[in-house]
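And then subunit A:
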Amino acid sequence: MTWIWNNSPALPVVLLLPTAIAIPLFALIERRLARWLALAVSLTTVGLSILNLVKALSLGPIHYHMGGWPPPIGIEYVLDPLSAFVLLVINTIGFLVLVHAKKVVDREIPESGKHVPYYAVAVLMLCGFNGIVVTGDFFNLYVWLEIASLSLYGLIAVGSRKAPVAAIRYLILGTIGACFYLLGLGFLFTMTGTLNMADLKAILPAVGHEPAVVIGLGLIVAGMGLKMALFPLHGWLPDSYTYAPSSSSALIAPIGTKVGAYVLIRVLFFIFGTAYVSRTIPVTTVIGWLAAAGILYGSIMAMAQTELKRMLAYSSIAQVGYIGLGIGLANPLGLIGAVLHLMNHAAMKALLFLVAGNFRTILGHSNIARLDGSTRRRMPWTTAAFAVGALSMIGIPPLAGFFSKWYLALGAVAKKQWIFLAVILLSSLLNAVYFFRVIERIYFARAESSAAEPRTEASASMLVPVLVLAAALIGLGVLNAFIVKGVIGKIVTSAMF
Partner candidate 1 sequence: MTKFLLGHYGYWFVFLLMTLGFYGMVVKKNLVKKLIGMNIFQVAIIMFYLSSAGKWKATIPIVDPAIGTAGTARYIDPLQHCLMLTAIVVGVATSGVAYALLITIYKRFGTLHEDELIERMKNDLDME
Partner candidate 2 sequence: MHWELEVVLFVFLVGAALVALESRNLLTAVVSLSVFSFLSALLYAAMGAVDVGFTEAVVGGGVSGILFVVTIFRTSRKSKD
């Protein structure tokens, strides 16, 4: 027990990696073991992240030295409230999606020989994201970022016929992003001589005025903007989400973009400090305006789509914009909004993409125009969960989505940014328009065939994660004050305001 307690910061990564290797090897014995291994390890990481969150909240930041070398010399893992919180969000969503994945993978990946490496790559992706979140070293972050991105390309590419094209476009843009990150890191490293985050933070005041440092920060922000699909850099997102298998989209949409947002928050508010990024050089202002433009663009484009998954993809651009907006406000309320929305959007988008996966598996399509009352009668639980998710996206009060928007709006008021406030309100309206279009078709459109169709609800493995997420949206909304005070409040106080 004490062994687990001592090594808990490193254990998620350390356990995920050999499982990814073991999956193909054990699958030689029994094919079905692959999925069970993936489930077991991701459940373990959920447990470990809960332990880590408790530890980080009660003991303060925990430093774990890899190889026993102290920070400027070796690599350290840092668990502070922010990283522990994001770790828990990522692992929980990953576990729920993996539970759901079985039927979707069976249906949407035709060659059965690919199921085993699919699970292995999915576990590797989780491993990469865990590494990004916990590491306290810039170069180590780059390595895990590459692992996660490479796995994402593969997960997208096994989808429909057009998926490889989307994947290679993502690969090229993603590599540009990674190269920007590495180049910006090179500038920072040449100016300061350290790769450790805490060390860099201590050295920055001495060299912060140099153009090379400013441009290094700009390049890192641009690279991470590409990874999180901030507005003008979102080109890869719609196609990737649409053509990927539904389980991949449900993994990427909630987790992939959020990690980019996490790195931005970490770099801007925890290393460079708010005063530097909002007054010395106006990085956050630029991010805020781009995010506002992205919210409007994503919402308007989402209204024009007829395919559920593509609509959700454009909606993702808008929702990532909310996080960007919270970063752009650069005040405590805005940061609360951004971190809260990071969690809420992860849950909402996972739920909606899983529902899209259910539609595809049971109905064989996810075209909005072909959904109607018979869909509701055939799949009552799935459609109910969809309604909960959609209402939460719009921001109906008791549901989780309302509260992050509420804090963002409060932040905009505190900063006297009336345009941002207007953007938040307007986009809620647009959200309502495009989600009510779907809800209207499901609940109020008359079925084309009046014959009573048998109820063909999705099987338990597909239904339970959806229902859990729907319940979580309600629960997160109700417990919102508790989460904000207990967890996010500590995150905000540890940021440099």
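Candidate entries met the following condition: all candidates are chains of the complex that A comes from, given by their letters.
Side notes on the structure shown:
Here is the rule we use: contacts are C-beta pairs under 8 Å (C-beta built on N, C-alpha and C of every residue); 3 or more make two chains touch, one makes a residue touch a chain; residues count from 1.
Computed from a predicted model, the values in this text were never measured in an experiment.
Here subunit A touches, in this complex, candidate 1 (chosen among 1 or 2). Of all residues in subunit A, those touching candidate 1 in their complex are 139, 142-143, 146, 150, 153-154, 157, 159-162, 164-165, 167-168, 171-172, 175-176, 179, 182-183, 186, 189-190, 242-243.
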